[in-house]
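With one protein chain withheld, the remaining protein chains of the complex are depicted in position.
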Amino acid sequence: QFAEGPLLDGLYWEESYNNHTTLTSQNSNSSHIYYENLLLGVAQIRQLKVHNNSCSIYPYFQDLLEDCYSEYRYQVEDRSEFGLKSDSEWQYTLGSSLSPWYWGSMGFYSSGGYRFTLPKSKQESLEKLEFLRENNWLTRGTRIVFIDFSTYNANVNLFCIVRLVVEFPATGGAHTSSHTYSVKLLRYVKNYDYFLASCEITFCLFIIVFIIQEVIKIRKLKKNYFKNAWNYLDLLLLVVSILAIAFNIYRTIAVSTLMEGLLSDPHTYPDFYFLAFWQVLYNNMIAVNVFFAWIKLFKFVSFNKTMIQLSSTLSRCAKDILGFAIMFFIIFFAYAQLGYLVFGLQVEEFSSFQNCIFTQFRIVLGDFNFEAIEAADRILGPIYFITFVFFVFFILLNMFLAIINDTYSEVKADFQMMTTEELQLRDLIKQ
Amino acid sequence: QFAEGPLLDGLYWEESYNNHTTLTSQNSNSSHIYYENLLLGVAQIRQLKVHNNSCSIYPYFQDLLEDCYSEYRYQVEDRSEFGLKSDSEWQYTLGSSLSPWYWGSMGFYSSGGYRFTLPKSKQESLEKLEFLRENNWLTRGTRIVFIDFSTYNANVNLFCIVRLVVEFPATGGAHTSSHTYSVKLLRYVKNYDYFLASCEITFCLFIIVFIIQEVIKIRKLKKNYFKNAWNYLDLLLLVVSILAIAFNIYRTIAVSTLMEGLLSDPHTYPDFYFLAFWQVLYNNMIAVNVFFAWIKLFKFVSFNKTMIQLSSTLSRCAKDILGFAIMFFIIFFAYAQLGYLVFGLQVEEFSSFQNCIFTQFRIVLGDFNFEAIEAADRILGPIYFITFVFFVFFILLNMFLAIINDTYSEVKADFQMMTTEELQLRDLIKQ
Amino acid sequence: QFAEGPLLDGLYWEESYNNHTTLTSQNSNSSHIYYENLLLGVAQIRQLKVHNNSCSIYPYFQDLLEDCYSEYRYQVEDRSEFGLKSDSEWQYTLGSSLSPWYWGSMGFYSSGGYRFTLPKSKQESLEKLEFLRENNWLTRGTRIVFIDFSTYNANVNLFCIVRLVVEFPATGGAHTSSHTYSVKLLRYVKNYDYFLASCEITFCLFIIVFIIQEVIKIRKLKKNYFKNAWNYLDLLLLVVSILAIAFNIYRTIAVSTLMEGLLSDPHTYPDFYFLAFWQVLYNNMIAVNVFFAWIKLFKFVSFNKTMIQLSSTLSRCAKDILGFAIMFFIIFFAYAQLGYLVFGLQVEEFSSFQNCIFTQFRIVLGDFNFEAIEAADRILGPIYFITFVFFVFFILLNMFLAIINDTYSEVKADFQMMTTEELQLRDLIKQ
Partner (left out) sequence: QFAEGPLLDGLYWEESYNNHTTLTSQNSNSSHIYYENLLLGVAQIRQLKVHNNSCSIYPYFQDLLEDCYSEYRYQVEDRSEFGLKSDSEWQYTLGSSLSPWYWGSMGFYSSGGYRFTLPKSKQESLEKLEFLRENNWLTRGTRIVFIDFSTYNANVNLFCIVRLVVEFPATGGAHTSSHTYSVKLLRYVKNYDYFLASCEITFCLFIIVFIIQEVIKIRKLKKNYFKNAWNYLDLLLLVVSILAIAFNIYRTIAVSTLMEGLLSDPHTYPDFYFLAFWQVLYNNMIAVNVFFAWIKLFKFVSFNKTMIQLSSTLSRCAKDILGFAIMFFIIFFAYAQLGYLVFGLQVEEFSSFQNCIFTQFRIVLGDFNFEAIEAADRILGPIYFITFVFFVFFILLNMFLAIINDTYSEVKADFQMMTTEELQLRDLIKQ
């Protein structure tokens, strides 16, 4: 009933990882890795399982196969006690509501699971793992195992949050991956940081002034305010900025709480992963915000005739470009669909519809793997490739150019006419 | 007379493969691979040979060389009994008429051959292979050896059909390759599958309605029906859809027959390869069908002025594009011919005329191996490359653009004239 | 207090290198490497350290961590004596004012440091290194170790100056790199060199004549001289040429001084690295000079109507191109900023703002790593990529083309008008 093998396989990875980390970390009591990094608290190991009968077996095989464990889905998660049933590693614990789900290469995993922390000393850790292996902690239903720990480097004042993941797909085997987040959770250490802090305060003041301005503007313009795309951009920038400020304050509080907890009891696992995740999200938010702030520069760029001419070209051809983009993407999606159905099973780059789209963009740019396409299908592969390049690269892409080119000529002619008319006007005035 | 070496070489591969599979599969009686996959039946090994004197030796060498085994061709296949002549592995068996020929990297191999199945237990398999090696089953005339087996994964309800191939080219050595097909041969297991089944039934009803519509249309329009390209597309979609439905029914029957045979006697080799091959063909058929269905969308895309303008640009410049494509491909083929004759022997990518064409398309897109071209011919290589890039990329490709650009300007001018005429007409009407 | 490990790690590299070089070089007294290259003098080893408390530790960690060594900056360099304090390797020596700082991958290192030279014999070198290791020469504060030596190959008359670098980043670990400069420091050996020497003398004469010409021109034109861009180019070429001549003379003197010092005492370290550095700078200077000399050719290229037409197209569209380049780079930088903030921590190619710009240029050309972008952020990655390609590659790049195309048409029309006017003029004159 219980497969010894995958457990051993799984533990092999775990052990090798743990051996590595514990080996370097147990030299002294303060657990340094690489001699410069401090291991914060202890490592946590967590697994997720699926039900015994989470999928149905076809009648033909029902006497050959007894159990069937499907791929991980939240609905088929196994949350019952198992094994010794005594400790937290044998009992399902729900994840906190705020901690993020994990998006692995084979599914979207919940934040709960059977979890335990490794002891501080290396010997005890090995014994614990040995004990778990003997009691079959990893079962055939195990779909994912997480190993989380965090380090802190005082030299550069950065936290390093590490998550090692072993996924066990339903097809057998094991798939490992690792995630490392280097985040600056503690701030305001150096003088330079205090300079940054003052900048941040100034930014907050600016934002307040900006909010007041926008409120006044909305009151004045009322409905007309929402007719201009630039105003939407302003609002977006405002909202994201406020969110960022709020997160910043929350982060500072959360880190200090965690650190105090850790200092009082170094044998617990501090959930920095959760903070790192939100920090990354926050960074992305900021990034998008800054991107739109750059775009806002366009509002102020039309300062002379040439600039007006260029930006009016772009805005005038937008409608045609959009119309053609629809036609272009019909053919593009037709090819993507073809690529997905023909090469999807064999070629990594065509393994999903989105990947097909990305791959086709890359073909247009010249970064692709023709050999894989040819190996997947020796007849349709080259036909797909050649016709795609011919129609999309040789012909359709040129339509974008033709549209822009024609619009530019038109706009330029209009501007020259305008200027000559202006000149005639001036002549008239002079007369 | 008999070369011991290549036999050993060949068996080396076979044994390593078999060791691997049998090692994992003989743990329990139900033969699991990777602990999650069920080995279906047993593996089959098949070889194809050529005649002793399938090629002629030049007079100079006739006293040095006794035998001559040419490359595999169907005409020179050796079908006589050999060795012990006792069992199926020493006697030629014809392949069934439906089973596909194999398109290897060195030829197109028939579906017959000297075949035998491996026993269920690992020890017996090794003994069998040992016995064959001692009796020189692989001869100098052997050109290809196939090892076929199938597995089934109940967790994800997929069959995995594996074919390992060892080709022995006439030049000596051995060339190995492997083919894996993951196909869903058993359907209607989960609830979701029943939903799909109902979709399929709906699709069949649609197709019937569509057939009736088209028949009526043909009756009404008669010869005019065949003058419109869109109608050809409709017919194509119809025919392929009907074929797909027919195959689907056939597949369901074939799988259940095979499975029942396998369940009654697990020591036979079930020919899933044959089914997998047709399944892949069927998938490609469906893929092409869906592609043309996407293209059909174009028929409905011309809903406003911009769209009509764009699609009429494309259709109007089609003639010029075609004319120029002929000129373009004359130069393109001239370069392909040059590349084939100069680099064909040295560079993999120029080893056939088709490959030259693909390679040149890839050069245009920017994915190529200049070092190989230069290494193959230090003088002609760079000349070929530079002139090709200059003439084709710098000059000829731009002609496509010039044609599209010019046509677009024309079409736009026509449309603006039309609209102004329409305006004048409206004015006239108003008057 | 003292970490034994990193020292050993560091010395591991050093020893392996030294073993290699000393192994090959100690066969005979004259120290040949590769049997053809002469080791000049002895190797020098130099390290740079940072202060014990060069960074501040956050209050939470102050009882866990005692020391904190920040990244290398000139301000926090540790220059105090340490260890045995007896010899030059334990005492800080300032670098000579002319010797260049080293630009490593983690900082900009000063030219001073704790330095010592290895003895001539292999055994003594090993003992020296052993002795240093036992006395903890490499401390936790060590940030970089340089190993410098030079060889001379008489067959091809080239010096090879080698610098091996081991950087110890503040995050722990070690990062090694090597720099090799092959420079021709001794000249005028072969007959061909004498021919070159005569060319150089001729060049000097030309430069003198050219200076006189330009001085006359400046006197004549006065302020108008500085209104023409070509004149700036001329001045630049002149200044760089004079600098090159001056460096050439200095180099010859410096090499002969160094060589004489070396010949009198072969147990010192000759600082050829310093010379090699300036030689490389000199080469770059020459390269830029020659580049501008090529550009100057443009001044003389407008010899017939076609040429004038083409060059006037380029100069006329320069203003529009520049205007559009500003708009283009606003969007380009917005994307670069986005890429930097989102992928900066994960993807090497986005690790700094400049790298983002280079990477985006490479995406436009078709050389990039989509997998890395996708792995860094599974949602923003593809969005960034697709929108970037669509807006920048499909649309904005075409604007450059549209501008050039339109200007060319205009210029051509103007020229045809001009020529017809000229013809009419001629007709008038004839009449």
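Here the chain labels run A, B and C in written order, and each chain numbers its own residues starting at 1.
Please note the rule applied: a contact is a pair of C-beta atoms (placed from the backbone, for glycine too) under 8 Å apart; a residue touches a chain by one contact, two chains touch by 3 or more.
All values reported here derive from a predicted model rather than from experimental measurement.
The chain that is not displayed touches the following shown chains in the complete assembly: A, B, C.
When you scan C:Q75, C:N155 or C:S198 for touch with the missing chain, the hit is C:N155.
Of the candidate positions C:V209, C:L263 or C:I379, contact with the hidden chain is made by C:L263.
Between the chain not shown and the residues B:Q337, B:S352 or B:Q416, the one that touches is B:Q337. Taking the complete complex into account, residues 30, 33-38, 103, 152-158, 181-182, 186, 189-190, 259-260, 263, 283-284, 286-288, 290-291, 294-295, 297-298, 301, 304, 306-307, 309-311, 313-314, 321, 325, 354, 357-358, 361-362, 364-367, 397, 400-401, 404-405, 407-409, 412 of chain C touch the chain not shown. For chain A, the residues touching the absent chain in the complete assembly are 365-367. Mapped onto chain B, the interface with the missing chain covers residues 3, 5-6, 55-58, 60-61, 64-65, 68-71, 140, 170-173, 319-320, 323-324, 326-327, 330-331, 333-335, 337-338, 340-342, 345, 363-368, 370, 374, 377-378, 380, 382, 385-386, 389-390, 393-395, 398-399, 401-403, 405-406, 409.
Note that only the chains that are shown with their structure count from here on.
Relative to chain B, the most remote chain by averaged C-alpha coordinates is C. Averaged Cα coordinates give chain A a centre that lies 36 Å from the centre of chain B.
For the pair chain B and chain C, the distance between C-alpha centroids works out to 50 Å. Shown for chain B are the residues that touch two or more other chains, namely 365-367.
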